[in-house]
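Take this structure first; my questions come after.
One protein chain omitted, others in place.
Chain nomenclature is as follows: A, B and C, assigned in order of appearance, with residue numbering initiated at 1 for each chain independently.
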Amino acid sequence: MLNFCLFGAGRIGAIHAANVAAHAHANLRYVVDLFAESAQTLADKYDAQVTTVTQALADPEIHAVIIASPTDTHADLIEKAAAAGKAIFCEKPIDLSADRTRACLEYVEKAGVLCLVGFNRRYDPNFSAVKAQIDSEAIGKLEMVTITSRDPSPPPAQYVRSSGGLFRDMMIHDLDMARWLLGEEPVEVFATASCLIDPEIGANGDVDSALVTLKTASGKLCQISNSRRAAYGYDQRVEVLGSKGMAQAENQRESTLVVTNASGAIAAKPQHFFLERYAAAYQRELENFIQSVQGKEQPLANQHDGLMALVLADAAYESASSGRVITL
Amino acid sequence: MLNFCLFGAGRIGAIHAANVAAHAHANLRYVVDLFAESAQTLADKYDAQVTTVTQALADPEIHAVIIASPTDTHADLIEKAAAAGKAIFCEKPIDLSADRTRACLEYVEKAGVLCLVGFNRRYDPNFSAVKAQIDSEAIGKLEMVTITSRDPSPPPAQYVRSSGGLFRDMMIHDLDMARWLLGEEPVEVFATASCLIDPEIGANGDVDSALVTLKTASGKLCQISNSRRAAYGYDQRVEVLGSKGMAQAENQRESTLVVTNASGAIAAKPQHFFLERYAAAYQRELENFIQSVQGKEQPLANQHDGLMALVLADAAYESASSGRVITL
Amino acid sequence: MLNFCLFGAGRIGAIHAANVAAHAHANLRYVVDLFAESAQTLADKYDAQVTTVTQALADPEIHAVIIASPTDTHADLIEKAAAAGKAIFCEKPIDLSADRTRACLEYVEKAGVLCLVGFNRRYDPNFSAVKAQIDSEAIGKLEMVTITSRDPSPPPAQYVRSSGGLFRDMMIHDLDMARWLLGEEPVEVFATASCLIDPEIGANGDVDSALVTLKTASGKLCQISNSRRAAYGYDQRVEVLGSKGMAQAENQRESTLVVTNASGAIAAKPQHFFLERYAAAYQRELENFIQSVQGKEQPLANQHDGLMALVLADAAYESASSGRVITL
Partner (left out) sequence: MLNFCLFGAGRIGAIHAANVAAHAHANLRYVVDLFAESAQTLADKYDAQVTTVTQALADPEIHAVIIASPTDTHADLIEKAAAAGKAIFCEKPIDLSADRTRACLEYVEKAGVLCLVGFNRRYDPNFSAVKAQIDSEAIGKLEMVTITSRDPSPPPAQYVRSSGGLFRDMMIHDLDMARWLLGEEPVEVFATASCLIDPEIGANGDVDSALVTLKTASGKLCQISNSRRAAYGYDQRVEVLGSKGMAQAENQRESTLVVTNASGAIAAKPQHFFLERYAAAYQRELENFIQSVQGKEQPLANQHDGLMALVLADAAYESASSGRVITL
């Protein structure tokens, strides 16, 4: 039985708490959150205790921590947990600064602890199936990757500043997906972006619509399309082209209902947002973490992946600002 | 160059006229219709002449006739054309009476002329593709056939009497499709039907919604679903189950457009009715006829198929009336 | 917190045990099974105790029982639980004999306990969505129902005797679905069936391929297609036609992957069997039961529904044997 401490009792923390509680070999022992009430509610639900960072990390029976607290606490918590020898499951990003992230990585590697970074989409069964097609060369030699990622609706305009902006907050998932599917590091990044949806987002110095183009050393190409608004729900698709064919992962729909009437054949909408779409992914992510702690698997995304996606996001930001291609 | 005479200048006659005119090896020489105006309009469009049955059949340069006149003229015209030694392309049915049809068949066979009966759906590229799956045993040994056939809207209630009723007018196509796909004669027929759409149809002694179940000697099963109304257009699908898998032919849509919005993912409707859906089938049907006249192919459906579909329709009618299974 | 006793620790019992354990307001207290080892394993997994029927029903803190034991124990267990005043969740069928079922129903009704019968498909989100289309009259007035239900592979031939045969074991789900979707009792039943897949099934007096046609008093029509083998997995679809359109629930696929290559565009298979396809349905079924015990909902399927589906199955069996339409 693996004992967990959860840092952060918000929306994403609640998902991880439920998955830990439902897992046959995991136990949620502690919940830590600045908001005592949130912590208590979640702890009560799963028979866990509310405690502090220091006490949780001092408990020798805690094997692992899940960091789902605000972004600016991630790197510190990682280092503290590493110092205490705990296995670490950290929500992305490690930090919004690549330098701070690099320092944190050194710390983790010196401590020799396991660190999984929460790029949950690598665990989505649909994207996994695409990755398996690439790895098995069922579609031949990979040539192109196309990633479409659109949120159902834009966040409050104020959020965009604290989040690091579209490239570091939202597209970072797609940049990670690109690295994972390409199987090779991008060496050129081009980004262009607009504020088409909410002028307030522009007023806060960010964009809401963006296209990024990546190229690897061997010439593989990738394009990413991001929008902060898809009136039809969460739009999460990937498509890969190889010498022998194409593999696509389509959106998951709310149901398999199709109504056909004078307007056409109307299939159900894509699932609304990440809680629905990635429910299975979060479970598989926890499973991968537990298997990794037990030495039976490797994390599908580790601290290095956390850094590299941020480096690409920074490059995209620089390209969009300067209008130049960025070479890595 | 094959010279044609067309009997019947109505909607279906016009389709055949256009296909003959566009064919590299066919020529429309005569058009015959009781309505002189219709005949003249069609003849003018394709540089043909209006004439009479007698004169057309007396012309030794006429090689083939297309019979697209009212149903009650079919058998007589077939016999006259057979007597004149012309190749015959006749719209279904040969006649609404099985006895009259049998007599006509004897005549045709004695005359030794070619006769194609217009079960146009056998020529539909989608249904052809399903048939090829069965014939190649790609889906293994055939076990079940499901046929869905729904018109966009019911005909005028008065029409149902002259037409022979739903089973002889509409389902006859599906009964032919069943025989063709099953590759074996049905030996048991069960039908049940209702008047759910237009009470006037019921008042005229017919039904507008019907289900038929067929069984062959080897135990293969088939179900047919007919409705006189599909609010979404012409619904024409078949599905076959074999020991190794299933093959389906879906509806053809008006375009490949899919609009995804807050209501769902809305694909275009099925094509409206038979002129659109079976445009390619009518061309392929004429091609098969011309190839058959030239001795290079056999008609995909001949006079015998015309009779057998009528026999099944009669059995369905009897079953629906009596509430009994009819054994053939 | 609702305390449960589970009768039957087999495959379906294990599903219910997991769902009870994961439910915030339910607790699995007892597991009862003739096979002590199965009972113990399941009990250990969820911190429950192994006990006997008598002791479990004698515990006043047990509020509800789940009956997932062999079919021939269902009616007795229902009556014992009813006598003890427990709420009852019983897997279908109540019994293979309609008379025994009727007696059991009287007992339950006299006892005044709640009884939910496990027609799990009513809880499938896809079929629920179709039902909602009918109830809201979004597709207008319902006219026709088409149900396709095929297992991935046939059971051992010996099983068919004890199971009551295809109509009572397998199609009973579809007959229940038909009643539920039609919203009206069938008054005519016609069945035809063959043994096309496994001759051993025929040697054991059963069939493996069957078609059933139902008609209601108002003339609504329904057709059901059953096969014991679908090489592509579990095939579970419904289609309903109304005056304003059609609603369909398609199969759920293993993933949204589509691979397009020289063979075509290959989408993932339907989910393999009922454990995968109906995972969400089993959760929603338990939820409905718990809500019903708390007086907030009614069971979606009760003991009366259990009886009526069996009556239809018996009628189908009689029709297939006699070749006659059965009027109810």
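Operating definition for what follows: a residue touches a chain if its C-beta (ideal position, glycine included) is under 8 Å from a C-beta of that chain, and two chains touch if they have at least 3 such contacts.
Just so you know, these numbers come straight off a predicted model, no measurement behind them.
J.: Determine which one of C:244, C:269 or C:304 touches the chain that has been left out.
T.: Result: among the candidates, C:269 touches the missing chain.
J.: Write down which of A:52, A:243 or A:294 is the residue touching the left-out chain.
T.: In the full complex, the listed residue that touches the missing chain is A:243.
J.: So one chain is hidden, and I want to know which residue out of A:83, A:231 or A:262 touches that hidden chain in the complete assembly.
T.: Touches the omitted chain: A:231.
J.: Have a look at A:92, A:220, A:253 or A:277 and name the one touching the chain we're not showing.
T.: A:220
J.: May I ask you to list the residues on subunit A that touch the chain which is not drawn?
T.: Residues of subunit A in contact with the hidden chain: 140-141, 143-144, 146, 148, 150, 188, 190, 192-197, 209-211, 213, 215, 219-221, 223, 225, 227, 229-232, 235, 241, 243-246, 323-325.
J.: What does the interface between subunit C and the hidden chain look like in terms of residue numbers?
T.: For subunit C, the residues touching the absent chain are 231-232, 253, 259-270.
J.: I need the residue numbers on subunit B that touch the omitted chain, in ascending order.
T.: Interface with the chain not displayed, on the subunit B side: 22, 24, 45, 125-126, 128-130, 133, 138-139, 244-252, 254-262, 268.
Convention: only the chains that are shown with their structure count from here on.
J.: Taking each chain's centre as the mean of its CA atoms, which one is farthest from the centre of subunit A?
T.: B
J.: Could you give the separation in Å between the centres of subunit B and subunit C, each centre being the mean of its C-alpha atoms?
T.: Computed value for the inter-centroid distance: 41 Å.
J.: Distance between subunit A and subunit B based on Cα centroids, please, to the nearest Å.
T.: 57
J.: Among the residues of subunit A, which are close enough to touch at least two other chains?
T.: In subunit A, 259-262, 268 touch at least two other chains.
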